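Just one protein chain is left out here, and the rest sit where they should.
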Amino acid sequence: MLVVSNNPLVQSHLIREPQHTVAYAPVSFRDLLILVRDKVHQGHVLLTHPLSGSVKPNETLYKSIGMTQQPQAGLCVDSLLLIEEAILAHDRFPPRTREVTPQMDADFQLVDWTLLQSALLSDFARTRGASAGA
Amino acid sequence: MQKIRIVHYINQFFAQIGGEEMAHVPPQWREGPVGPGLALAAAFGQTAEIVGTVICGDSYFNEHTSEALPEILDMIKAAGADLLIAGPAFNAGRYGVACGTVAKAAQDELGIKAITGMYVENPGADMFAQDVYIISTRNSAAGMRDAVKKLAPLAQKLVSGEPIGASSEEGYLPRGIRVNLFEKDRGAKRAVEMLVRKLRGQDFTTEYPMPDFDRVAPQPAVKNISRAKVALVTSGGIVPFGNPDRIESSNASRYGRYDLENIMDLTEGKWATAHGGYDPSYANRDADRVLPVDVMREMEIEGKIGSLFRYTYSTVGNGTAVKSSKAFADEFVKELIKENVQAVILTST
Amino acid sequence: MRLELGFIPIHDVQFADTSRVEDGVLYVNAEDIKALVLKDEHISSVEVELARPGESVRITPVKDVVEPRVKVDGPGGMFPGTVSRVKTVGQGRTHVLKGAAVVTTGKIVGFQEGIIDMSGAGAQYTPFSKTQNVVLILRPQDGLSAHEHEVAVRLAGLKAAMYLGELARELVPETIETYETLPLLEGLKQHGDLPRVGYVQMLQSQGLLHDTYVYGVDAKKILPTILYPTEVMDGAIISGNCVSACDKNPTYVHQNNPIVHELYARHGKDFNFCAMIITNENVYLADKVRSSDWTAKLCEFLGLEGVIVSEEGFGNPDTDLMMNSRKISEKGIKAVLLTDEYAGRDGSSQSLADAHVSADAVVSAGNANQVITLPGMDRVIGSEAYVGIIAGGWDKNKMEDGTIMVEIQAITGATSEVGFGYLSAR
Partner (left out) sequence: MVKEIERAGIPVVHICTVTPISLTVGANRIVPAVAIPHPLGNPALTMAEEKALRRKIILTALKALSTDITEQTVFDVE
């Protein structure tokens, strides 16, 4: 899985797992969604939902999104519609300015990581199953 | 407390001047309530007074809007109104459009409260439901009593500035703005009731209509494109260099209207893109790659189209950003119609 | 499967030396509860407080709410697979301390949510302003991971509710309600002329503070499956989620699932309520596809003609909801959806992150972005320190006079997507 993430905790966990590639970018939540959209245009297919979790887009600072490692030929339209809708949904939540304590920052990272972890488990089952069947 | 001063707008039919044959009468002023105004006045009781009634023929209003509207607004203003009530228009289309137009103008230009009433399928309802409160009425004047019963309390709330409840509570047509309310039955019970009705094939009303599934039937083909005036519109964000209207780089809240007169080609340094989603260098080097003015001029010269409309409209949006772009289009489409544009080419990235 | 619920109404809660129920009053020995909870070495301290309807009390951040119940007859115990051994439940008799609730609070993450106001403007938005609440304030051992902390708090609430529920074992219920769902074929024989109806419940299943458990199994690992609806009344489903508290189902709401109850109310009259299907809301898109495929398949397999589908959460679950709607409709089955809305503070934004034309019958539980001013309270159980940073909280929402402004999404159960409340939007 290609994980596009602005979450340092995700990067530190996945760096030890060669089956995953982390495209780490220390950017805003919104810019991360844009980054993912650009990758969709390059042919990568979304594997996780860009609005995972209930922490609202104007609240958490972190997002990690799973995509296929390799781009496919041509654009995955479902992925594009999904990421475009996610960007629109993001923009509906008014920006907030508030102090994020180090503890909160760590917690936002942690929750984002657990959301991604649940996807990694599913992805492991799928890709291992596929190779066993091949 | 001082009585609310109401001006009532009605058409020639409800003023008992006459039917279609009298629809040409220009605006006139009568002191006090007329026709349905009597029922309205009764519903308000001591809290309000209909100080006067503006009467205008439906044909006159719709064919001479630019003259009729200022005249009507002057009458409303001169009467020192706190509130304008228009109609209700029930299912009368031209009357509905007139009521919506007058109510919106009273609100926007005179700064007074305004309210009207219509049947949901009245074309005026679709045009004005987002701008003015429109009481949902039956499709004929037989629904007058019912309409008045809902109109008076909502009008009073509007004037006093009390919070307005949800459309289903107050009886107005949904305005696309979601308002919370407490229902009599809990959600689970309402869901079961809705399911039973759906299973039986009975009428039910969804509490949240899905957005944007309305489809517009295709317009017939342009009969002779080689004589047609064609307009160029884009969501690709092509703007004069420097972005004078400061159109935002994504999901813009504004659009620009730009003059193409004597412009044969969009050249680098004069035109650029405001779009921030993608690499802008291609469009900045040659904006015709997004807004094909150069080729449209060739088409004009070769007689493949009649002419290219003088202005282009440009905004930034991805295909799915329908909400704000809908508002822009509603605005600029008026000019397209006025200028007799017969076809539009819309380009998107 | 047939279950009797025996209701013992509770209209007051008091501390006492011996825990017991007398004349509708729940007497609680706090020391007993503390000792019980502190058996878990992950919990370092626990305080017990009481909150009654009408009091000037705010409970926050709320983790879970649980109803005290006890199984007096029939297989298994309350909350099977967690604090009781695994055994299929939902038959026999269960006693309920109706009107009482255990509320757990304690900071697990720094942006935690959930407000229950026992009086004032916020009270009408949460069903738990009307219950007699025994509140546990739980603190973890130092260095405990957030995951273990969540488990410890979750189990503490269940154990306390078990303990209080046990007080009802020998009591004579004031009223007894019977709920019965027959095996499919027998049900068809009995109600052959009525339309076959089911309930599809979508469960939040994504990660820390976003999980739900079914007989102890993490719901993200289930395939959609079938339950007798009475199973949930014995605690087959429990909550492990509380983020964005307005539309998450506390365990109490699972125990009292209002859709189950409203379907039973008209079962055998207007339709044949055949079964309940549970499905999940995973992060991984292939899981969403599979689960919605299976949900539609089970609906078809059961021969259902109509279903109610309830969502849990906003954002990515909207995608699951629309997949379910589309696939169930494509089977020719009529569906009614239950959701809440995020239409912005002014109500003008599109309410859901996804939409499908098949979703033509939707019940709305209200706009969670609605802003509300809550009065200051004489007593705060837990801590208000997090109110400013919760999803519904404003940045500078604490006014000098003690009032706070929040979106109702901060209020526990405000926009319940199983239709527990009365709030809606138009």
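Think of it as A, B and C in the order they're written, each chain with its own count starting at 1.
As a convention for this text, a residue touches a chain if its C-beta (ideal position, glycine included) is under 8 Å from a C-beta of that chain, and two chains touch if they have at least 3 such contacts.
Because the structure is predicted, anything quoted here is derived from the model rather than measured.
Asks: Relative to the complete complex, which of the depicted chains are touched by the chain excluded from display?
Replies: Missing chain, whole complex, touching shown chains: A, B.
Asks: Looking beyond the chains shown, say which of B:N91, B:N180, B:S235 or B:T312 touches the absent one.
Replies: Looking across B:N91, B:N180, B:S235 or B:T312, the contact with the absent chain belongs to B:S235.
Asks: Based on the whole complex, identify which of B:I115, B:L260 or B:A283 touches the chain you can't see.
Replies: Answer from the full complex: B:A283 touches the omitted chain.
Asks: Spell out the interface residues on chain B facing the chain that's missing from view.
Replies: So the residues of chain B touching the unseen chain are 212, 214-222, 225, 228, 230, 233, 235-236, 277-283, 285-286, 288-290, 292, 294-296, 298-299, 304-305, 315, 317-320, 322, 325-326, 328-330, 333-334, 336-337, 341-349.
Asks: Across the whole complex, list the residues on chain A that are touched by the chain not included here.
Replies: Chain A touches the chain not shown through residues 41, 75, 77, 80-81, 84.
Note that only the chains that are shown with their structure count from here on.
Asks: Please name the chain that ends up farthest from chain A once chain centres are defined by their CA atoms averaged.
Replies: Farthest by centroid: B.
Asks: Counting only Cα atoms for the centres, state how far chain A is from chain B in Å.
Replies: 40
Asks: Measure off the straight-line distance from the CA centroid of chain A to the CA centroid of chain C, and report it in whole Å.
Replies: Comparing mean C-alpha positions, chain C is 28 Å from chain A.
Asks: Enumerate the residues of chain C that touch no fewer than two other chains.
Replies: Expected reply: 349-350.
Asks: Counting only residues that touch at least 2 other chains, which ones in chain B make the list?
Replies: none
Asks: Contact residues on chain C for chain B in the complex?
Replies: That would be residues 124, 195, 197, 258-259, 261-263, 265-266, 270-271, 305-308, 310, 334, 336, 338-339, 341, 343, 346-352, 355-357, 359-367, 370, 408, 416-426 of chain C.
Asks: So in the complex, which bits of chain A are touching chain C?
Replies: 46-56, 59-60, 66, 82, 85-86, 88-89, 92-94, 96-98, 101, 103-104, 106-108, 110-111, 114-119, 122-123, 126
Asks: Which of the residues in chain C come into contact with chain A in the complex?
Replies: 109-111, 146-147, 204-210, 220, 241, 243-244, 248, 282-288, 313-316, 319, 342, 344-345, 349-350, 353-354, 388-389, 391, 395
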